[in-house]
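To keep things clear, I will list the structure first and then write my remarks on it.
Only a single protein chain was left out; the remaining protein chains are all shown in position.
In this document, chain identifiers A, B, C and D correspond to the written order of the chains, with residue numbering beginning at 1 in each.
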Amino acid sequence: MSDLIKKVTALLNDKTINAFIGYEKGSANRIRAIFVRTEDQVQKLILNASCTQNLTGYLMKHEVKKLGKLGILANVAALRSIMQLASEFQIKDGEVYVLFANADGSLTEFTDFKSIETFLQTTDTGIKSEEQEMIAKLEAMTVNERWLFWNKEFEKCIKCYACRAACPMCYCHRCTTDVNQPQWIPVASHELGNLDYHLMRAMHLAGRCVNCGECATACPMDIPLNLLTYQLISPIKATFDATAGMKADAMYALSTYKPDDKENFII
Amino acid sequence: MQEFEPKIVAFVCNWCTYAGADLTGTSRIKYSANVKIIRFPCTGRIDFMILMKAFENGADGIIVSGCHPNDCHYSTGNFHARRRWIVFRNLLNFTGIDTERIQFSWVSAAEGFKWADVVNNTVKKIKEIGPYENYNKIAVSTLFNEEGATNE
Amino acid sequence: MSRIGVFVCHCGENISATVNCEKVAKITGELKGVEFATDYKYMCSDPGQTLLKEAIKEHKLDGVVVAACSPRMHEPTFRKACAEAGLNPFLCEMSNIREHCSWVHPKDDLTTEKAQDLVRVMVEKVKKNKALNSIKVPVTKTALVVGGGIAGIQAALDIANCGHKVIMVERQPSIGGHMSQLSETFPTLDCSQCILTPRMVEVAQHPNITLHTYSEVESVDGFIGNFKVKIRKKSKSLDEHLCTGCGLCTTKCPQKKIPNEFERGLGFRPAIYVPFPQAVPNKPVIDREHCTYYIKGKCKVCEIVCPTKAIRFDQEDEVIDVAVGAIVMATGFDVLKTDYFPEYGYGKYADVIDGLAFERLASASGPTQGEIRRPSDGQIPKKIVFVACAGSRDPAKGIEYCSKICCMYTAKHAMLYKHKVHDGIPYVFYMDIRAGGKNYEEFVRRTIVEDETQYIRGRVSTIYEKNGKLIVKGADTLMGGIPIEIEADMVVLATFFAEAHPKLKPVETNTAGIFLAGACQAPKDIPESVAAASGAAVKVAALFSNDELTRDPLVAVVNRSAPPVYSQCVGCFLCQSVCPYQAIEREEIKNRNGEVIKTLARVNEGLCQGCGTCVALCRTKAIDIHGYSNQQVYTEIMALLND
Amino acid sequence: MEKQLKILKYSDLSKLIEKFRSQGYPVLAPVRKGKVVEIEQVQSLDEIALDVLLSTQSAKKAAFPKVEKVLEYTLEKSGTKQFPVDPADYKETILFGVRPCDASGFKSLDAIFGEEPKDQFYLEKKGKSTIISFSCPVADEYCFCTSVGGGPGNTAGSDLQFTGISKEEILVEILTEKGEKLAATFADLLTDAGKDIDKSKFLADVKVVFDVDGVVEKTTASFNNTALWLEQSLRCIGCGACAFVCPTCACFDFQDEQNTKKGVRLRLWDSCGFSLFTLHTSGHNPREVQSQRWRQRIMHKFAYMPEQLHVVGCEGCGRCSRACPVDMNIKEHLTAIGEKVIV
Partner (left out) sequence: MDQQNIYQPYLMEIEKITEEAPMVKTFRLKFKNEEEGNNFSFHTGQFGEYSVFGEGEVTFCVASPHTRKGYIECTFREAGRVTSELASLNEGDTIGFRGPYGNIFPIDDWKGKSLLFIAGGIALPPMRSVIWSCLDKRDQFKDITILYGAKSVADLVYKDELAEWKERPDVKLVTTVDPGGETPDWKGEVGFVPTILDRMTPISENTIAIVCGPPVMIKFTFPILEKYGFADGQVYTTLENRMKCGLGKCGRCNVGKVFVCKDGPVFTRTQLKELPDEY
């Protein structure tokens, strides 16, 4: 019996939690979420290198919340999601029991925000090198080339909103896209509607995205839309010294300011 | 061929730039008629989506202007706006949208001359770069074309 | 579709010289939803307004666009006219075709077209306007005056004499402020106390004024007309009702050698003390830091001697809540601290003193009974140097502006000195003499000519002590910068005074309903402080002249809908952190069992000033702002770009 | 009509496409775009990805595009004028290289849009599409066409079906008159095939995992089995991926887009998975939570459509499961329903 299974069994038994969100084997070598409440569900829990999905989005789902006190298996991105959600008053301290899977497979438990914050301070939260390269490649292009690149990518988009649904930070009951007075973002999935949607979403995640990559993974049309928000991470860090999801009481980069914020384009 | 007359929208705050543009008027300083102003209470009110909407309705250029830092009528609106623009410009640039076409400026109620300069320089610049074809191609009005959104 | 009226103003020739107004009216008259369009020579004139009002009635207009000058000029005019014609004033918008069009463009088609564009934008906008009602805020007709200096006293008396209640909060045991420390005042050399004392007494006795001395404001909440203030009344260790102010305790207190702050440290006081003889209220407080009982746990001499048994050693601070409608901040100033002037030896040499200390020396009621004696050895200084502009107008000290009154009080000091020490030589180092005010220039002249004061233009670089003398080194810039060295017996620094703004949250920003008076606003002398105080009092009285306050309803609102949604708001409260006025509050929606099921943002209409920063930030578009709503700006953009 | 069998050479495929193109037919075929495969207009054979298992999205967009103009109008002071979009303007199109499940998927759409009153936008486009499907030589674990009455060589809905029978040869089945008409245009590339070619040898082996009638019966009876739907849908995040890639999902939305003078009414795909799908302005939502929406998805296909339109609204293509970001595997869920004892 793995440590995880032991631990979760104990948590369920002593009623620390009512349900635990972890991973199970899915179809065709996929890994998927499982909501463990019973003995036999516990046995399905797995933990391996492929368990990368950021499960925190489920903490915001109505029916999952209804399961009672939740425990969750988290990776670094998930910890950061929790911090960010906390800073936006969506999760309260102590509300969720967090088990963190270390690289060596051992588990660390976090029962309060403070300990997550401390942990994150010494953790690598950067984006993957492939993604960095991709961003660099795009940045090296001319503006027009980038326009064409994204035009082609957005053309594929079918506005299924899987990206939004998968993103832990997209928890609004009514997304801007769904607001119809006025209809800021065309509902239609034509070129304009797609561009508007992606620009809008990227801006709304600027400074909030915890670079978990769920959005791009979720996209059935394989659009690298995570690059949009990833690209903003370093300028936000550089100009405002802010990184999303590091502290439970952090101020959002775009709702604060410094009188001497530096820019070079305003005349 | 007729000279290209760019469509430029200016989003300005009520207290500084709008008043500054009023001063340009009272001082009878001339500037190009291509720029039309939409008034906002504060630069803080200017949602980034407003800029997107301007392009997609056919603007070739945009001016966004408000009070100088520390002069905001509401103390901090322009500071928030500035952060927003810093990030939004990054995003636009990364998605291949021409940030050259958006001129941000601080124009106070006393800077009538500066307003005329901002306008004239922006018009000049946009005339040089030409119509915003990339965006026009996907603009709302394309839906009315033959190819429109009908049959894929 | 709406029934909009468009009124294009010629503004005499101001608009019509370059814009074809008839054409603008004609073309915009063809816009969808425009019921009536006309042009007129002067829309703002009486006949122009009558035209507008009649058209509203005749054509049953439900929206009005006046294309004329800047709305910053005449928006209120036309809105009022609409209201008079029975149309909600917020259904009226202006297109600025003068400042933004006719005056800045040549006479050509493009200019007329631009005018049409601008009108079209407003036509489309006004279709999305909502009839709004002014916000009515009840007004609590009590004013809080913070600070009991001459400014606070004046403001309190003025307001109280208008028949309104005033609560005055003073940090010190007595009111009076700095003025009570002054000896004589420029330019008349009136006795400061003589003018001040009667007013202090009036404050204490005024039926409309409640005085809290030895107290401080702890927090201010709320908004214009409705502030909630917490006042901490520091313990005086005294039952004020019992105390008769006989002063027996102060004479018997064994602690006698406490530096007297009122005397700027030039004299001493006991631990139970009244700051100065004319103090109001004239009742002592125990300075617990120096009281033997509080230090050693033994003594209680005062308690023993007090004939009315008024001493209360166990008294605690008391925090009281008051509701006020307006606040006058009259917290005055502080003189800069000694560590600002290490090069002048201030704080190091006893004979380098500041202006206030000199006032005490010159005061008949001061530690030397008005004789000018230097602190170190009580000698009468024969050579005295006054340094004006000590600290002000010095970017290196972070203060670039002039503290304005030092020139005058330095001249006064030189004069007072000369009057008292006839054989003494006063020197004044100055940078510029700023003596703007009636008889001020003459006053300074008198100092120079009649009282033979040596005015030297230049900055003092250092002051050090040598053989019991103070060596003042400087340069005379009028003489081409030749170095000057003066062996002085005493130096008086005309230190800049810093405005004392308590850092209470809303006060830091320009909050409506909070007024500044006196030297806390900017350096001011007494007449100016008094004038500013009366000015503030007038504003308060004006505010109190109505039972309700009306405000433009151009404020933000958070959307609300029926259960189970309640609102589009998700309670992220990012809006809260951008609001410069703390106008966004939390509202908890509870179910029948009292459990919180949703937490939503709510805008306090009284506080919101309508900047709209929250609106731009809110992702769910749950928050919107009247007058510049999402619908309105969206429509404006669309109208502007699609002709 | 009676089915005809012909042989076409692989080497002639590119000629075939050229022929279609030269006759002015737009040809829609699967095209590889990175990891996804789209069905798009192509100019030549090399663009076509014939070796892929399935396109990411189904072929439905040929007749039911994701965005479609149904009305155009002008907004003038004098009143509104409408410029109806005439479905008759659509072009004859060839859908080439799609899979049998794509082709048969149209039967659900036919049922929905063909029911009175008829939706000419769809019917016209569908009517003008000639479908050349390619039978499936391989399948993956998401496929379950055989469980819902289809199969890797199912010819339902196809006008022509191609089956690779050797490295060089393709078996061409001419199935409909429309197919016959089209085949006539490339008759020169075809040779007769023996009547007795057993196509099944060349098809993928897809196991039947549930009995569709049983599933239909049990689904129909399970509306109130809240626990079942909740358990199945806990993982579902309520996106529209499954519906948008599905060949049979037909739910749509209308949206007006306009500038100040002109406007269009667009028909757009919609998904029953979205929380807004049934939301009233008041905030009341008949399908408040995701489990109810998941129930709708399954019941619509396996209870309501069979009962009302006499088709099962699923072709077993498994696209929804492949596209689902959280691995909601419909085959697994249906199997579970099938195994369930009705209480």
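To be clear about the criterion, contacts are C-beta pairs under 8 Å (C-beta built on N, C-alpha and C of every residue); 3 or more make two chains touch, one makes a residue touch a chain.
What you are looking at is a predicted structure, and each value in this text was computed from that prediction instead of being measured.
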For the chain not shown, touching visible partners are A, C, D
Among D:E47, D:E92, D:D140 or D:D253, which residue is in touch with the absent chain? D:D253
Missing-chain contact among D:I48, D:I112, D:C317 or D:I337 belongs to D:I112
Residue numbers in subunit A that touch the chain omitted from display: 180-181, 183
Those residues of subunit D which, in the complete complex, touch the missing chain: 70-71, 73, 75, 79-80, 82, 84-88, 112-113, 115, 117-121, 124, 223-224, 250-256, 258, 263, 265, 267, 270, 272, 277-282, 284, 286-287, 292, 296, 299-300, 303-304, 307-308
Positions on subunit C contacted by the hidden chain, ascending: 1-3, 127
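Here, only the chains that are shown with their structure count from here on.
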Whole-angstrom distance, CA centroid of subunit C to CA centroid of subunit D, is 71
Distance between subunit A and subunit C based on Cα centroids, please, to the nearest Å. 47
Cα centroid separation, subunit A vs subunit B, in Å, comes to 33
For subunit D, jot down the residues that touch at least 2 other chains. 66-67, 257, 259, 266
Subunit A touches at least 2 other chains through residues 173-174, 176, 184, 186, 188, 190, 254-256
Sites on subunit C touched by subunit D in the complex: 30-34, 124, 561-566, 638-639, 642
If we count contacts the way the header does, which residues on subunit B are in touch with subunit A in the complex? 48-49, 52-53, 56, 69-70, 76, 79-80, 82-99, 103-106, 118, 134, 137-140, 142-143, 149
Footprint of subunit B on subunit A - complex, ascending: 138-139, 141, 143-151, 176, 184-186, 188, 190-192, 195-196, 198-200, 202-203, 206-207, 227-228, 231-232, 235-236, 239-240, 253-259, 261, 263, 265-267
